[in-house]
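Missing here is one protein chain; the remaining ones are kept as they sit in the complex.
Labels run A, B and C following the written order; every chain starts at residue 1.
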């Protein structure tokens, strides 16, 4: 991972969110308040603008700026959660480059931030249910010596599996939890956006 | 016309209004405020109750009481108009019986009352467009020596023709007038209830 | 039909009991359907009495109280009250200085209030009747029923009510009520029809992309059906109709009401008010006072009415006078 790749990743997320905005909002309409697509879109549009012309010295500086921008533009639950995660990831990457192993550590810090802020656990039907398996796959690949592209591909697949696996779950956190048993049978919108984030990472890394 | 017949007539109106309540309301829904059936029903239910056990000495007393009750129970435009009409009819019938000719005069007083209160003219798409032709036919029959049943039958037919003839008219009075040209193509609810009133008269007289 | 009611025929009685339970400042005669101030009318004060069909809440019961109405007579939904209600109410609130009947211009209301005025006169009461007819969607003409009475009713009741509270006599209060009406114009647009409890069905069908332009407050269709347009254009249409009939010049003061018809979210009313403010600012007309909210409703109709009153200094001062009613309260 380097600064250009990080920038490309964030831009790829913005593009993906733009394309899937309505889908994310529709998922949130079923078990939430119908704003997740709009929230993510507002956030990553702001990130794109915020990063224009910014030439950071480290990968971390770029990702911290992305995270800070998300916090100051998204609102909702996903703003602090994703914003905090990007900031946590960034804080671990105080250099112009990072190895897959270092990046795995940073991703782990991102998940910790989400868990700490939102107090959710795996199986609660949140973004964690996509993030945690994605991180595990990435880590495994990195440990096995894979390059970023291979690790990110595995992570993206795992995130999508995790995302799909949220459908039968009953929500215990976030707005969907208010529905009790009626949340079962719907895919979690935050897990869907997390899957987009990891797929964007994979596609960016592969394109490199 | 005598006291029993007058009572039977009023009761027949109440029955007809009960049966056609929804239809009158639907007509009023198209070009008014969707209450004419309910208004007429409330009024004639009150009349039925008010006349229970009352044994008036004249046809007029009974009809005046019916009119007063309509005024005090209907509200809307039709309450004062019909209430005033029944009171005007009644005031002309200060005897236990009335000939068809006398009854024709009384009906004419009823129409005058409506015209005076509401300031509408024939062709304005109101109850007058059923009442005026009904009165004319009744008068003609009475002048020709017909009995009440024959005169009332002719009046009922004329009222229904008049009622149907309101459909192509543009309303100039009442709520329907607010629609301007859009009132064209709908039958006037008040004309429909007037037709019920004359049909009830005919059926009561024929049944005698 | 989806409504929070017990039965269509019980709506009015139940709601009146609710009003009685909610507002200790109001006395509700549920039998005669008359709402008055618990405090009664001060001796020598001109009493203001209004009424009309129900379904327009808070009009009129919500405007009974200090500085506004002395009595309201609610009829059945969208149906004028009957003369007996107004007679009972007039007798209850006459403070010896006479009663002003504030009547929205609908045939039913006019006839029933007229009969009530005759009955009241027979009982020795002095009654002055003021007609409200502010809706410019309907053109005035001697051959028709004339313009409808809608939003301006609130302005008339507030301003004339304040004057009565100050001790003005019957003629003066009626005169001011007429002046306010003559200075006010309204125009309304509906996005959906309303459903009366008794009929159970919407009064008309509108597609997802249509609106009714020039509607009244009784669920009737408007003057014309149009494609739904942005708030800015809707406001332009409404203000064109209003200002065409009652021009406002640079420097004029206006009292403006942006009124929800019953099912319109407040956030949308503020969007509309913003557009109204922009148009009037461009004409250098000052919005001296304003109301944004649900004041003269039409059951569950989604839509908005805009009322503009060209206000003089007297009217503004009376507007600012204390008022204490369920729906309008300040300075008291």
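FYI, a contact is a pair of C-beta atoms (placed from the backbone, for glycine too) under 8 Å apart; a residue touches a chain by one contact, two chains touch by 3 or more.
Bear in mind the structure is a predicted one, so any value in this text is a computation, not a measurement.
S.K.: In the full assembly, spell out which visible chains the left-out chain is touching.
M.R.: The omitted chain makes contact with A, C across the full complex.
S.K.: Write down which of A:95, A:117 or A:146 is the residue touching the left-out chain.
M.R.: A:117
S.K.: Hey, which of A:35, A:129, A:160 or A:203 is the one touching the hidden chain?
M.R.: That would be A:35, which touches the missing chain.
S.K.: Can you tell me which of A:73, A:141 or A:166 touches the chain that was removed from the display?
M.R.: A:73
S.K.: Out of C:70, C:109, C:135 or C:300, which is the one that touches the chain we can't see?
M.R.: C:300
S.K.: Considering the whole complex rather than only what is displayed, give the residues of chain C touching the chain that is not shown.
M.R.: 1-7, 11, 14-19, 21-22, 54-55, 57-58, 62, 77, 191-192, 208, 211, 228, 230-232, 234, 262-275, 277, 287, 290, 292, 294, 297, 299-300, 302-304, 324, 326, 329-330
S.K.: Provide the residue numbers of chain A that touch the chain removed from this figure.
M.R.: These residues of chain A touch the chain that is not shown: 25-26, 29-35, 37-39, 42, 71-81, 117-118, 172-175, 177-180, 182.
Here is the rule we use: only the chains that are shown with their structure count from here on.
S.K.: Going by the touch criterion stated earlier, list every chain that contacts chain A and also contacts chain C.
M.R.: Of all the chains present, none is in contact with both chain A and chain C.
S.K.: Based on the averaged CA atom positions, which chain is farthest from chain A?
M.R.: B
S.K.: Cα centroid separation between chain A and chain C, in whole Å?
M.R.: About 54 Å, centre to centre.
S.K.: Report the inter-centroid distance (CA atoms only) between chain A and chain B in whole Å.
M.R.: One centre to the other, that is 75 Å.
S.K.: Centroid of chain B to centroid of chain C, CA atoms only: how many Å?
M.R.: That gives a centre separation of 32 Å.
S.K.: Please list all residues of chain C that touch 2 or more other chains.
M.R.: none
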